[in-house]
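Inspection log for the structure reproduced underneath, given as structure tokens.
Just one protein chain is left out here, and the rest sit where they should.
Chains: A, B, C and D, in written order; residue numbering restarts at 1 for each.
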Amino acid sequence: MASHGLDIQSVSKRFGDVEVLSDISLSVRAGEFVTLLGPSGCGKSTLLRIVAGLEHPDTGSIGIDDRSIDHVAPKDRGVAFVFQNYALYPHLTAYQNIAAPLVMRELTAMQRLPFIGRRLPGAASVHVSIDERVRKTADKLQIGSLLHRRPGELSGGQRQRVAVGRALVRAPQLFLMDEPLANLDAGLRIHMRSEIARLHQEIGATTLFVTHDQAEAAALSDRVAVIFGGRIRQFAAPQELYRDPVDLEVARFLTQPFLNVLETPVPIAGRVTIGGLHVAVRDTEGAAKPGKLAFRPEHATLVAAGKPGALPVIVKRIEHSGTDAHVFVDLQAGATGLVVRIASEEASSLRPDAATALLIDSERAWFFPNGGARHLVGRARAA
Amino acid sequence: MASHGLDIQSVSKRFGDVEVLSDISLSVRAGEFVTLLGPSGCGKSTLLRIVAGLEHPDTGSIGIDDRSIDHVAPKDRGVAFVFQNYALYPHLTAYQNIAAPLVMRELTAMQRLPFIGRRLPGAASVHVSIDERVRKTADKLQIGSLLHRRPGELSGGQRQRVAVGRALVRAPQLFLMDEPLANLDAGLRIHMRSEIARLHQEIGATTLFVTHDQAEAAALSDRVAVIFGGRIRQFAAPQELYRDPVDLEVARFLTQPFLNVLETPVPIAGRVTIGGLHVAVRDTEGAAKPGKLAFRPEHATLVAAGKPGALPVIVKRIEHSGTDAHVFVDLQAGATGLVVRIASEEASSLRPDAATALLIDSERAWFFPNGGARHLVGRARAA
Amino acid sequence: ETNLEVFYAWPDHKVFHEPIAEAFTKANPDVSISFRAAAPSYDEAVQTLIRQGMASQLPDVHYVGFNVMRTLVNRGLLDPIYDLVGEEDMIAEGYTKQVLALGQVDGKQYGLPFAMSTPVVYCNADLVAQAGGDADHIPTNWNDFIALSGKIAALGDGTAGMYYELGVDDWTTQNLVRNFGGQMMNDAETEIAFDGPAGQAAVKLFERFHTEGGQLPIDQRAARQMFTAGKLGFYFASAGGVRGMEKDIGDRFRLRTAQQPLGVENATMPTGGMVAVILTKDPEKRVAAWKFIKFATGPEGQSIVVPNTGYMPTNTLALDKDHLGTFYEKNPNWFTSVKQTPRARPWFSWPGDNGVEIGVVIRDEMTAIANGTKKPDAALADMTSQVRALLPKTN
Amino acid sequence: MAILTENAGPSYFRPRSSAAARERSLAGTVLALPAALLLAALLLGPSGLVLVLSFSDASLGLSSVHFVGLSNYLRMLDDPGFAISIRNTALYVVIVVPLSILLGLGAALQIERRTALKGFYRTAYFLPVAATLVALATAWEVILHPTFGFANAVLSRVGVEPARFLSSPDSALYALAVIGVWQLIGFNMILFLAGLSTIPRELYEAAAIDGADRGLNRFLLVTWPMLAPVTLFVTVMTVIRAFSVFETVAVLTQGGPMKSTTVVLYTLYEEGFRYFRVGYASAIAVSFFAFVLLLSLVQTRASDRNRWSTR
Partner (left out) sequence: MSRQFPAYLASLSAHGVLMAGAIIMVFPFFWMLLASFTAQSEIFNGGLLPSPSFVGAIENYTTALTAIPLFRFMLNGVIVCGAILVLQILIAVPCGYALAKLPFPGRPLLFSAVLLGLLIPIQIPTIPLYIAIANLGLLDSYAALILPWAISVFAIFLFRQFFASFPDDVLDAARLDGFSEFSIVWRIVLPSAWPAIAAFSIFSIVSHWNDLYWPLVVITDPDLMTPPLGIAYFRQAGEGAGHVGALMAGGVLVTAPLIVLFLFTQRHFVRGLTLARH
């Protein structure tokens, strides 16, 4: 399957008074897997629907391989769409669902008729070819044995595969998926996640994927576009997002459930002052405003009380989760509700109300000056 | 609030032909937080409903503090129930929802009448006392400002708090929660999880909590009862479950999404043979049958090919998730789809199709002889 | 104080029933009158009575249509009034023999006739004049009448010549048969008589109304709307509706009533109208009711009925100067019916229980002639066989 | 949808054996009892009595009643009046049911898609449902007046012969059918609108991408199958209502001219309440009900084969 690049140029969209998308530009390379990541209501689905042609942008334009498709009807854009709730036709079998896009495109109304259809001139070969493609697709998705069932008789994961099959069967230029995993339970979600990755590797179709789960985005994508309030805040590879979120809001979103944030005055000489202590932070260079020091639970450790550079804390609660444990601590200097992730074994020696100290990994903590983005070295906000 | 212990004795229940619960016995200590963990359909809700008196066991009995409550009506058992979808009264405000159990219990039908009710003899003081308790509960849950809203006007997390409030306001002897977090989105789920933990610490009520998410169980519980097909398989503290699952099925369930499993012949001298290599496993002592070697992704590492004791593998795919990465590898000796969790940095040097080697942490891997449980040293299956 | 419940047919008759009751209670303060909701026709009034009889909720007084009185008697709802008449000389009180006969079934007196009418011709004098006729002297034989009517139809502008209404019962069909000197059944009521020569002439004439006289085969309400709108030359109906007709027409055109043309010299016509009957069996109430119906059918009552409708009085005393004497001089449209009285005969009512349905059968067959779906002969034959099937077997 | 899904049944009842179970079962009995009693007393009992009466010669007002076996039914077989009313009813149903369903569906489809004037259309089409027929019938009567009615005025302007509508035995039933359709469109439209509003938008979007983005293709792929349960309900209701046509007949034509508009229920009314032949009327009622029941069963069966669940 030949891949195609997608070009979204300055797309804006408002519904009534609300600007849902503001000047979104995004280029997806041929074969690339790009995820739109953002909180609920940020406009992800709207953008996807604009690309599919189900919605029209107020301004801006959509191109595939440098050819504008703004005036092309959805069915002719060569895009496939997997809906969050799959949108399978409940009255058709899995087979018929998968065949639907082919049948609607390649057969005339007469040829679609139940019995006679097949016997019309020219119809037989098309019917055979459709049948072949449906079965091939089904096999690829390992649902060959379920083809006679209706969606109501399929499990969530099976339905999801049928939906993917319906999208896949047309050999689309572009794959659009709107939270296809959101309705599955946790275990199945992770399983289907790797199925999607495998398919993408196998087929190599350019894919635009929507989710609001950062783990899903990280696990699947070549690049992730983080959208907040209708704007792209950051567009980068997952590792880069992990290392360098562009501002506190993005950082918070990407570090769910826990991001530790401490208020600090203006940093002086690469150090910020917290509770009387001066903590070195790589990131402060050039910052001239007070701001916030933020770090992930895994980028700090607990050390013996009194260790230089470590902040004295009180342990409040310990949450074990296998290898690791989350330790909830309050800073003796005031801030409460900080979380540190340490190895489970280490945690077993801790007791609530114990006094200990928190050592922040200065190489990985971020400093966000108030009212602005971090000072990122040479990185475009969106490619 | 005084805590009470719960005693479930040999409870069985069948629906039609299906035995949903088989001889379940479980003791919960006063103030303890016990989670029922198991796959969908294993009977968790049924057990909870039996405890609440909404369902009646075919055999067996339920006691609170050694007093049987088998013949006590649900509303008189002093249990509070939080339902998965909250089961709020859709037409009542949050305030009225929380007040409902008090109103129904403490006011007569006449006294409940809208305007007159308050003016009836004796009613005023009860009304005031109810009002006080509702507001105190709401404050505790930080929903004081939402009390005039209907459930339809509340977000998922807020609804959940109202549901907890309604349970809490009666000062129950026993708290029953049936997957109260399942309907929330990931971020909120983790937030509400710590809310529940905080509440439990604060109130100390004996709690029976249902979930099918092992992370949730681990994060919250003093002890976890793992239920499979209507039987308790294992009842232990979370760390113990993590370390020592009783059989392969439990292990698989507790290690979602990934558990690596390798078929092995009968172990010889504490070693099992895999692809010609002999791998040492702590766990095989006394095993006289072929079986399966299982280990978590985090209990293996990738080492340079050729290292002694390590299995040669081919890297298939790498999934980054922040600090860690999951590396999917195929054993050159045959088994496919093994997963290793390693630090993200280490993973960045790996490429698909690279040949490397897998070293299993023999202290943490488990050996499950076919057709039986692991040989666990001195541990009761259910306390 | 006695209260009498009174029930009547035709809701628009309220205009005289209520004033009569008022006048009566003024004269007899010890009796009060209340009305039940009027029935839409004589037939339905009787049906209602039968249903109420079942529930013992009969009114005390009813004005029953001449044609359906027999049904009430057959169902045992009526008793003869000999317990009340006693020694009274009814003739002296202004009721003629002929009139009293209208209140008899099988020779027994069941009530006092209250209003009578004969069919008359309502003429749109303007249209008649346009067609070259004179509404005050319309033709007295059918041929000329039909010719004139045809001319009116030919005037154009959506006019139709005439409308001979069939109504909701068989009254007007009886009229046609009698117009040719015939009867519906023989005197002994053993055999149908309307299939004889008179009947045949009647149905043929009815067909000619449509083929030559410019009558449209439309329903009666539509035709009446046409007439009052000034689009119809002649309209045959009971004289009882003069008042209503005048009201609806206003001054849109000049309205005249005329006597019907005659088919044969000894033509007769059925008398429409009603009999005041007493349904209550309570002796005390019967006395009060007797007082009431005598009042209603007496000169005072009649002088209220006549001007408000067009009905003829059933009591000769009402014709004196104090009552209606001058009225007729001033209102010639009212007098037409009176002029026809010599020919008036009782409205024949069918023996057995199926009178209502016989009426429907007759009406339907006549409609078939009007619509041209049946030839008169065929329709008459069908009518005969169907009616025969509905008559009591024992006869 | 509440009334429109066929499988909106209760999940399952939990079998119980305890005191609480008995309490709930008792509550169920008590709550359902008034309805059950009234149902028996006001609907099923009388209907059963009708069945009994249909074997008798009962006549309203006469106290003697005799068992006459099947003779009422036999009489029905060769009663020309009854045959005519059957024919008229069938004709009426055959016209009214498909027309009012199709037009109701068409209106619903179009109204649903419009953004402007939606409320206006919905109200306009629903008005006839709320109409007091006795009053509106007079309006119809004058509009359809054989000589100077609005309908004929319009017809004559476009050069069509004036029709006698309600006055002609050839057209009266059709005129009533038009009024029947007029009355039922709105009812069906509302039900279809309710059904349409439950079709997920994603299905239409999926269809648009699959190549069925408008017109008949989209209708056949999504709308029609998704409306199947509603359509069944609407069809059953419309058939029952069309079979039960009575008021227009009673008010406008009284079954005439020449019995051309006597329908079964009108015959039932005439026989029962005008001619007082209760036994015969009951036999008509029983046959009528048997027929409606049969038809509904056939319909339900036929659409059962195409049933699917949305779960």
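Rule of thumb we're sticking to: a contact is a pair of C-beta atoms (placed from the backbone, for glycine too) under 8 Å apart; a residue touches a chain by one contact, two chains touch by 3 or more.
Fair warning: this is a prediction, and the values are worked out from it, not measured in the lab.
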Query raised in the report: Of B:Leu88, B:Ile130, B:Leu146 or B:Val340, which residue touches the hidden chain?
Result: B:Leu88
**Report entry** Positions on chain C contacted by the hidden chain, ascending
**Finding:** 7, 10-12, 14, 35-41, 48, 51-52, 54-57, 158, 220-221, 224-226, 228-229, 231, 237-238, 241, 244, 248, 250, 252
Query raised in the report: Going by the touch rule given at the top, which residues of chain D touch the chain that is not shown?
Result: 1-5, 8-11, 13-16, 21, 23-29, 31-32, 34-36, 38-40, 42-47, 49-50, 53, 60, 103, 107, 110-111, 113-114, 116-117, 119-136, 138-143, 148, 150, 153-154, 182, 185-186, 190-191, 193-195, 197-198, 208, 213-214, 240, 243-244, 246-247, 250-251, 265, 268-269, 272-273, 278, 281-282, 285, 288-289, 292-293, 296
Query raised in the report: What is the set of chain B residues that contact the non-displayed chain in the whole complex?
Result: 49, 52, 54, 74-75, 79-81, 83-85, 87-91, 100-101, 104-105, 109, 166
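Everything below uses one rule, namely that only the chains that are shown with their structure count from here on.
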Report summary line: Distance between the CA centroids of chain C and chain D (whole Å) is 40
Query raised in the report: Can you give the whole-Å distance between the Cα centres of chain B and chain D?
Result: 54
Report summary line: Cα centre of chain A to Cα centre of chain D, whole Å, reads 53
Report summary line: Contacts with two or more other chains occur in chain D at residues none
Report summary line: The chain B residues in contact with chain A across the complex are 40, 185-187, 190-191, 194, 197-198, 201, 212-213, 215, 218-220, 238-239, 242, 256-257, 296, 298, 317, 319-323, 326, 328, 344, 348
Requested in this report: Name, in rising order, each residue of chain C that touches chain D in their complex.
Outcome: 43-44, 47, 50-51, 53-54, 75, 158, 160, 168, 216-219, 221-222, 225-226, 229, 231, 353-354, 356-357, 363-364, 367-368, 371, 373
Query raised in the report: Which residues, counting only chain D, touch chain C once they are in their complex?
Result: 60-62, 141-142, 145-148, 164, 166-169, 253-254, 256-259, 273-276
